[in-house]
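With one protein chain held back, the other chains of the complex are shown just where they sit.
On to chain A.
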Amino acid sequence: MLGSTPLTDLAPLAVLLPVLGAALTFTLVRRPRAQITLTILTLALTLVLNVGLLAVVWETGAAAVNIGGWLPPIGISLVVDRLSALMLVISSFITLAVLLYATAQGVVDEDEGGPVSIFHPTYLILVAGVSNAFLAGDLFNLYVGFEILLTASYVLLTLGGTGQRIRAGITYVVVSVISSMVFLVAIAMIYAATGTVNMADLAGKLGDLPTDVQMVLHVMLLVGFAIKAAVFPLSFWLPDSYPTAPAPVTAVFAGLLTKVGVYALIRTETLLFPGEHVNTLLMVVAALTMVVGILGALAQSDLKRILSFTLVSHIGYMIFGLGLASELGLAATVFYVAHHITVQTGMFLVTGLIENRAGTANIDRLGSLAFVSPLVAVLFFIPAMNLAGIPPFSGFFGKIGLLAGGVEQATPLAWVLVAVSVIVSLLTLLVVVRAWARAFWRRIDDVEHPPAQLVSAYQRAKASGRRPKPLSMGLVLPTAGLVALSVAFTVFAGPLYDLSDQAAQDMMDRTPYITAVLGEAAAEEAAEDLADDPTEEGHDGR
């Protein structure tokens, strides 16, 4: 296959390493230290492998691996292209950071111990599922990837089995199962209509179906993925379930899991159903997601919930870029996804630090944090400004890209979206500044019911001029690492934007992906189909 190198042939290891690690850590349940070391080692190896994959794919373009030597479209193929390699690198980086944080937290609050022995294997399985979803070259393997990561996430969300978590967990599991069922029904119908589930093969065959059948299949896939990505009318479950989980778990869920849904949406829109069939719908939904999400965040007082709502809101930006269906829009979406995974995870880890320092993350009960813990204040401020898209941070570049895409389109709807995204960006700023002003700048004497832990830390700091016992380095370093990565996106915005742009180009003309899986001939055929597409639509319009 074109672009195949010895290193890209190792792509399945991105899934296999975590699975093997999970199996081994299960055997080490009685030896927590060995378990932790093994998990960290596994994720570090995965990170190295993924960086290698990205380095190769950046130069050569998409490559495919056929599992067991079965040729596509019959066998299972894993595909690494620029988009999936970028996603893999970022996901393994943040999962490693969150793991280090979780390890340190397990040491810090011993009472929250619970069944920690199952945390590490489950976490590795989650990583395997995410990698599998990013690499999947056929729809059914994508479904399996989703199921692996969802099942692991069910366990992580209900860790410890307290009442709150069980309540949230039931909503989450039921919603996830329904979305998976919608996806599976779509797969069954796609197979019935075309006789294949291989995405590269489908790219050529779906276009031959009657337009109405295409529309049904398309919308079913969109609904299934939109639930997972938490796009507005289907986002109700997210702010309800995420905040109850332990801080590191929420961080990795919020950063990563919805983005896997966004990734699947990107693939659907570019590879399977290119063209402009549902773009208006996507744009409208994107605007609603942004507005409703951010209004929800304004109404909340718990920091974790505020962040969950801003997460929903910012999914809207990615859908906006997708709905533009232009190279500019897609490139901005890819960049925004990469930026948002890092920033959102960082924000949740900082929230964990605040909880650790003050005993609560409710901004109505916090105060004087900037005095008590300047380090946490800095770590909060940078990603918060980044989230709001204040220059010079990377969120600004992502948004500028989207705005440029919208202006380029210049339809009335695109202008509305441009206006909405600017307003929502300002509202995001309002949300984070409100949290900042209350939790960090407000004097603690003005707070009605400050948590005892915070009050005593404040009084001690004031009396002796000495800061309270510093936070554990194990908690601070991973958080600082993520914040540093998000700042690095600013410094390396040029190369990263180039990569996003190339990924968007690959996706727009589809041939690199199809060539990697099926060879040149199939790719040319699909390209011809795509060229025919507008005329076909013209016929249907009569």
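Here is the rule we use: a residue touches a chain if its C-beta (ideal position, glycine included) is under 8 Å from a C-beta of that chain, and two chains touch if they have at least 3 such contacts; residues count from 1.
Keep this in mind: contacts and distances are computed from a predicted model.
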item	value
Name under which UniProt lists the unshown chain, selected from "Na(+)/H(+) antiporter subunit C", "Stability/partitioning determinant", "Enterobactin ABC transporter permease" or "Molybdopterin synthase sulfur carrier subunit"	"Na(+)/H(+) antiporter subunit C"
Candidates A:Asp302, A:Asp509 or A:Glu524 - the one touching the absent chain	A:Asp302
Residue, one of A:Ile423, A:Ala437 or A:Ala452, that touches the chain absent here	A:Ala452
Which of A:Tyr154, A:Phe371 or A:Trp441 contacts the chain that the document leaves out	A:Tyr154
Listed residues A:Gly106, A:Gly359 or A:Gly481, member touching the removed chain	A:Gly359
Candidate in contact with the missing chain, chosen from A:Ala23, A:Val174, A:Val378 or A:Ala488	A:Val174
Touching residues on chain A - with respect to the absent chain	140, 144, 147, 151, 154-155, 158, 161-171, 173-174, 177-178, 181, 184-185, 187-189, 191-192, 197, 240, 243, 299-302, 305, 355, 359-360, 362, 364-365, 448-449, 451-452
